[in-house]
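Complex shown without one protein chain; remaining protein chains in place.
By letter and in written order, the chains are A, B, C and D; residue numbering begins at 1 in each of them.
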Amino acid sequence: MITYSKNDWFPAIWHFHASPTAFSLFRRLFWVALYVTGVTFLELWVVDLRLKDTPTEFLSTMGILLSLLLLFRTNTAYDRFYEGRKAWGTLVNNSRNLAAYLNAVIPTERTEDRLFYTKMIANFAFSLENHLRNDIKSDGLEAAGIGELSELTHYDHVPNGVVAQLQVRTERLYREGLFTDAHLINLSTMLLVFLDVAGICERIKSTPIPFSYSFFIKVFILMYIFVMPFIIIDEYGYLTIPAVVAVSYILVGLELIGEEIQNPFGIERNNLPLNQIATNIRLNVHELMQFYIPHEEKQAAKSKFVIVT
Amino acid sequence: MITYSKNDWFPAIWHFHASPTAFSLFRRLFWVALYVTGVTFLELWVVDLRLKDTPTEFLSTMGILLSLLLLFRTNTAYDRFYEGRKAWGTLVNNSRNLAAYLNAVIPTERTEDRLFYTKMIANFAFSLENHLRNDIKSDGLEAAGIGELSELTHYDHVPNGVVAQLQVRTERLYREGLFTDAHLINLSTMLLVFLDVAGICERIKSTPIPFSYSFFIKVFILMYIFVMPFIIIDEYGYLTIPAVVAVSYILVGLELIGEEIQNPFGIERNNLPLNQIATNIRLNVHELMQFYIPHEEKQAAKSKFVIVT
Amino acid sequence: MITYSKNDWFPAIWHFHASPTAFSLFRRLFWVALYVTGVTFLELWVVDLRLKDTPTEFLSTMGILLSLLLLFRTNTAYDRFYEGRKAWGTLVNNSRNLAAYLNAVIPTERTEDRLFYTKMIANFAFSLENHLRNDIKSDGLEAAGIGELSELTHYDHVPNGVVAQLQVRTERLYREGLFTDAHLINLSTMLLVFLDVAGICERIKSTPIPFSYSFFIKVFILMYIFVMPFIIIDEYGYLTIPAVVAVSYILVGLELIGEEIQNPFGIERNNLPLNQIATNIRLNVHELMQFYIPHEEKQAAKSKFVIVT
Amino acid sequence: MITYSKNDWFPAIWHFHASPTAFSLFRRLFWVALYVTGVTFLELWVVDLRLKDTPTEFLSTMGILLSLLLLFRTNTAYDRFYEGRKAWGTLVNNSRNLAAYLNAVIPTERTEDRLFYTKMIANFAFSLENHLRNDIKSDGLEAAGIGELSELTHYDHVPNGVVAQLQVRTERLYREGLFTDAHLINLSTMLLVFLDVAGICERIKSTPIPFSYSFFIKVFILMYIFVMPFIIIDEYGYLTIPAVVAVSYILVGLELIGEEIQNPFGIERNNLPLNQIATNIRLNVHELMQFYIPHEEKQAAKSKFVIVT
Partner (left out) sequence: MITYSKNDWFPAIWHFHASPTAFSLFRRLFWVALYVTGVTFLELWVVDLRLKDTPTEFLSTMGILLSLLLLFRTNTAYDRFYEGRKAWGTLVNNSRNLAAYLNAVIPTERTEDRLFYTKMIANFAFSLENHLRNDIKSDGLEAAGIGELSELTHYDHVPNGVVAQLQVRTERLYREGLFTDAHLINLSTMLLVFLDVAGICERIKSTPIPFSYSFFIKVFILMYIFVMPFIIIDEYGYLTIPAVVAVSYILVGLELIGEEIQNPFGIERNNLPLNQIATNIRLNVHELMQFYIPHEEKQAAKSKFVIVT
């Protein structure tokens, strides 16, 4: 994600236009420019197609429908982005609440159990990040006891594995009598949240906007840009070229941003800083469970950089 | 569902225009083309109806109202699609949470009980798919004990049957003392989710957008296309034909996609991949309950193909 | 509700235009036609009001504001329709979940208790339908024991009465020891849902869109239709008459559908099929509690007819 | 609130235009009329400002942005209205559920306890109404035991006081053994809802739409009305006066309704009938707890009148 302030105006412009999405945009604008230049010279020097007398009202009505569809596209893409952010926010809240609760319930002398929960809660966030971003299963995971990390990576679905181990340990401590009935009921509410968050993220990742809409909007933009030079050339002359390129910049740009935003779990510049959030969860959970992390790691978690992953 | 990436551009276009919805669209466009060709030749060669002097502003205002109605249509259709997807996402989360919980609570030596829950959780997803898509009651279901599959298919409403059997078994184990009060309270929250999901899907399937709106939008589109050639013919001449066909492609196309999307449980190309999700649930639940499925089945669940059901 | 498929096109048109709302629409269109005919002949034959030189852009801007208000109207009306449908969907889910739970918890030999819950759960749906639609208190209700039906109809608010009796019976069985603490906690969640659904439906019924908005939109439509013929007559001539009537058809039609949809509990053609849903609940609950209903009644619950209430 | 039916058309118009909001609207329209008359005569008789040649397209684009802002205003105002209505609906549901539950749990011989809850549940609704509308603390409250009413009015925040007393009594009965653990857990869910509702209503009341937006929309409307006569006078002549007044009626009217609706707890004509709802809660709770209220009071609760508070 690009963290920006109102003052970082120029680096921001630079970063925007240096992103892969921007290259993809420029490539398309290049073709549009070629096309519109061709049409313009052909019209003005070679043949004079009749269409150029057309008033622009017709284009305007279709332009409004297209604008509304782009708004729909933008809204759905943004909703996914925000739903993804909300899911990770819920993960943060739940991890903190669970840590604060367990800190109160597990006596301080049971260091092994305290450490297990501390590590595993943070592991969930990192395993979910790995699951959503890449398949290197053990990135950022920390062993929470003897051998348990390798047990985790045996799972096809590592976040499932983390929750399975949390449930097994919780049940064991309940059978031991450390957790009472009331504790178990309270813990259950919190332990269910982890896989809910994982499921929401997977759903956002695997279900883009229905193909037909995505396709339709692209075809509509293409048609609009194709027709446009013929209609405005009579009044704009050579200015048709910058005009069509400018309009294309806006229409194609909106479409491309929508496509980038709708899966917010990538590592591109508009995506969510999953790694930063996961590190944050680790720091918070350690503090709440009274395990101290050396100062260097805390620093790394501050958002010093413009682009965070 | 069509799983698409940014690169699969050409096969995507092909698949789009090979779908039943596309045929339905082409059939309508054919009639529009016939109509507008007739009007155009009649106007230009035979009679000269007065309407052709009409400015397009009037058409433009009605066009905006029509655009807003199509946006409303698109939004409601998409909301149903997404609500359906969310419901199945909840089913995935709940199945996993239930499996992770039961894995911790039921001792490993009680293989029969573990297997029962494993099979029944997956059965719910498949029975719901069957219930929403067709009436072949036992597709994908697996026996979870002696005779229990035939007991299930006795039910008129098989998903109800699955939940009934889950509740009966849970109560039996509670009476036996395997589940404590706290366990039962925790399990209850999860067992209620199954029928909530089923009910949401049935509601989406049985309640389309109110007939009046669906009808009204169709009439409005019809009126718009009917009037359009008379109004633009004076300025467009023979170009009226492609212009009207292009506008019809967009208006009718949006309407048809809305109709297809609003019931997302079919097996058309824009519908949800219920079978894939159900298979996924089966794999996850088996892994969490530590029953291993041979490798072939896992492969089949990966989304290798462009169109998944 | 009109259950429609894509193929039932012609009967659908017929049913749409045979509904009370349609008659109301036609009555208004008749007055509009009379008005616009008068204005047209007056303008073209008698006096020539200056207003006819007015460009249509002004009308167009106001037309856009009116379109946005109609979209707002349509959205709020549809939201109520859908909220009502969701509430009844929740009732279905809750009735099924409660039945599946009680079936597991109450031993099969306690037939009287099982029958009581079976009848009362279904009675709630029917009593809510009666409460929302008419005041014949006992339509569709079935006695759930000796004298209990007459006890119910003593209540001013019959759905309240059903829940009161469910709570009393539940408490009695808890005091008897049939329900444990865990059972009671689980049951409580489900027993609360009934009156929540009833309250949501009553709220939708008793709170229309604020009068000012409803009134304002009507005045706006009136003003628009009143001014329209003066502005377009110069360019449209006698075609002013069909043009104004067509625009009125769309504007007034949208308003009237909004008014019909916003209270979805009536028995008009766009309303919810409460009776069908309630019958469906009865069938499901009986099946889940293992009381069999003869085949005829099941048939009646299938949606054979185009219009279901 | 104005309760209206489709037939009460004329009294409705009257009531609308007799409301304080309408007077506020008329006052503003009077100034607009004065201004536009001045401009018109000045332009047509004295000086001829150049601006009158301006095409209306420019006005039209700004008109669309203004329309969208008014839609935003209308949506947010309506959302508050509806959120307030929902909160009171939740209060109704919760009061009924609590009464139905307590009726089952508290034995009939404990009349004092039953009466206490009956009175206090209804008192909450009335105290919340007083809290939201005026500061006469004891309007509609009924003593629920010896001295308890004066205890309530000692509280700065009377609704808080009602809940505090409900919680104290509930805890006392739990300590006495009348309520078991399961009862207490079930009751807790319901007792929390009261202050949630109170908090939601206070939030709606104390947080209007951010001042900048409210201000901005007003400035925009002012600018639009100020510029409008100069632009249309050339084409409209003396008709400029009714045209500008009509447009002002619509723009200013929408703004004023938005301002009135956004705090739905007043006693104006578009506000919620809090008193009617609270009376309704009292009647329902008494019926459910089997305390009978004489017939006269029930009648008063029916919505006989057009305007209910």
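What we mean here is this: a residue touches a chain if its C-beta (ideal position, glycine included) is under 8 Å from a C-beta of that chain, and two chains touch if they have at least 3 such contacts.
It should be emphasised that the depicted structure is a prediction, and the values quoted were computed from it without experimental measurement.
Q: Counting contacts across the full complex, list the positions on chain A that touch the omitted chain.
A: Residues of chain A in touch with the missing chain: 1-2, 4, 6, 12-13, 16, 21, 55-57, 59-60, 63-64, 67-68, 70-71, 74-75, 78, 81-82, 85-86, 89-90, 92-93, 96-97, 100-101, 103-105, 180-183, 185-186, 189-190, 232, 235-237, 239, 243, 246-247, 250, 253-254, 257, 260-261, 269-270, 272, 283-284, 287-288, 298.
Q: Take the complete complex as the reference. Which residues in chain D touch the chain that isn't displayed?
A: Its contact residues with the unshown chain are 50-51, 53-55, 57-58, 60-62, 64-65, 68-69, 71-72, 76, 155-157, 160, 163-164, 167-168, 170-171, 174, 181-182, 184-185, 188, 191-192, 195-196, 198-200, 202-203, 207-216, 220, 223, 259.
The rule we apply is simple: only the chains that are shown with their structure count from here on.
Q: Please state whether the interface between chain C and chain D is built from the same residues or different ones, using more than half shared residue numbers as the mark of same.
A: Mostly different residues form this interface, as fewer than half of the numbers used are common to both chains.
Q: Need the CA-centroid distance for the pair chain B / chain D, whole Å please.
A: 39
Q: Between chain C and chain D, what is the separation of their C-alpha centroids in Å?
A: 24
Q: Hunt down the residues of chain A that sit against at least two other chains at once, touch-wise.
A: Residues of chain A never touch two or more of the other chains.
Q: Sort the chain contact graph into one of these: line, ring, star, complete or other.
A: Per interface graph, the chains form a line.
Q: Among the chains present, which pairs are found to touch?
A: Chains touch in the following pairs: A-B, B-C, C-D.
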